[in-house]
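Here the complex is missing a single protein chain, while all its other protein chains stay put.
Moving on, here comes chain A:
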């Protein structure tokens, strides 16, 4: 988005109230926001409506300008042929005044294409003198002798090209505005228009034809006799404020159907950047990918009459009256609006993420091709390619993600994930494994690991397990171990059951030396005390699940035995099989 001061909205004349503001460029629109009263005097045009943009450097006191040409309208309401239900005279007047502004082509500029619709023009057939309309697609600027011309409607003879061209040009020039300060225009045209204005308010509202002087019914757009367009005179030259531009109501801007160009004057600079960006935006055509957010309707529609959303060149949308929300319905609607807005914002931000991801894929693809081109044949070197690729990915500081790599390199993803995990586990700064007493369940690790990825690019459980199974193959300093119950745990490679049992036995020995806090019905110096998984977890900083598994492992080895009671499962030193058989009565005989 660009910010700059000063924008002209209009063609030749400075438009009142649009003289000081900021111009914004978005991916979908060019906007002008007035510095004062922006709710009222702000306009926008969709980029998809733009035909081309021209830049004009500043010269002396003239500020640099950007001229924006919208695409020609397909249908024009004031086209006499299409206007079957012609509007009221007053409306027509306003329309024509707008049109006169819009069509105010500069005579010293050769771009006659700016008025590409000489539809009101007629040419006189040299054979039968019937006045035929110039075809609507006839453009004097581009037309040549090869252009297809329709034959005379009366006699069917094709007209010579020059006749039509002359007629078109003369009509185009005759439509120039009859303003005193404008470039000298043919007096004849002025006369016509002036006579128009004088006739425009005819007696009884009827309209005299400017060509054959037949007085037509006011609702007609064309002369009944000769077919000439009945133009209401341009009456908008009465009041001028600070610029010799016609003063017109805001609603006229809203109805500017035929605004042929928009000029932005950059009084405070920034034109070059804006021009470059605008050109770039027109090339990128982002609006094709995504619908533009709706034009925000001003919150108080009543205070800005006629300038809701209709200033853009597209057909004027009726400003949707914002229904006044009362009660629960109003609250619900407001909630709906807020949700829509949130969706939009979230959608936009994820678009950026996806773009980033797409470029990551490209980088990986590039690395792959580079590796291939550097002499490695694909047959023998897929593993090498993977290695190179993983190295380059590591060099880029990227955490391995599944999306980054194509689906074909599953093994690469898994081995990278395995390495990531091993690094993550053995990192002394984090001390994950130490904090867990040197052993933790795979599920806990999975949770911690995914949490550390901040919720993006999470590793799936199955990938996680597969990666963990690769540790041994990759000779990483961590190992996956499966307990008897199927619980998977992660531990250091030098961890062993004997170490665990040694620790447990030390602990139990301690308990046999220290009398218990409460008197117990058994001989504590002989049996010691029971230990639970919770106590073991607390003592060795294991998780409870791991502690339970380790205790059962020790039981499995015959070191411990269990006691199931109302307190739950408790473990004891295996007095039954490890103590001397002092109480074996079976061999005693009398």
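As a working rule, contacts are C-beta pairs under 8 Å (C-beta built on N, C-alpha and C of every residue); 3 or more make two chains touch, one makes a residue touch a chain; residues count from 1.
One rule holds in what follows: contacts and distances are computed from a predicted model.
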item	value
Complex member absent from the view - protein name from UniProt, among "Vacuolar protein-sorting-associated protein 25", "DNA replication complex GINS protein PSF3", "D-2-hydroxyglutarate dehydrogenase, mitochondrial" or "Signal peptidase complex catalytic subunit SEC11"	"Vacuolar protein-sorting-associated protein 25"
Of A:350, A:493 or A:575, the residue in touch with the unshown chain	A:575
For chain A, residues in touch with the removed chain	521-523, 526-527, 530, 555-556, 558, 561-565, 570, 572, 574-577, 582-586, 588, 590
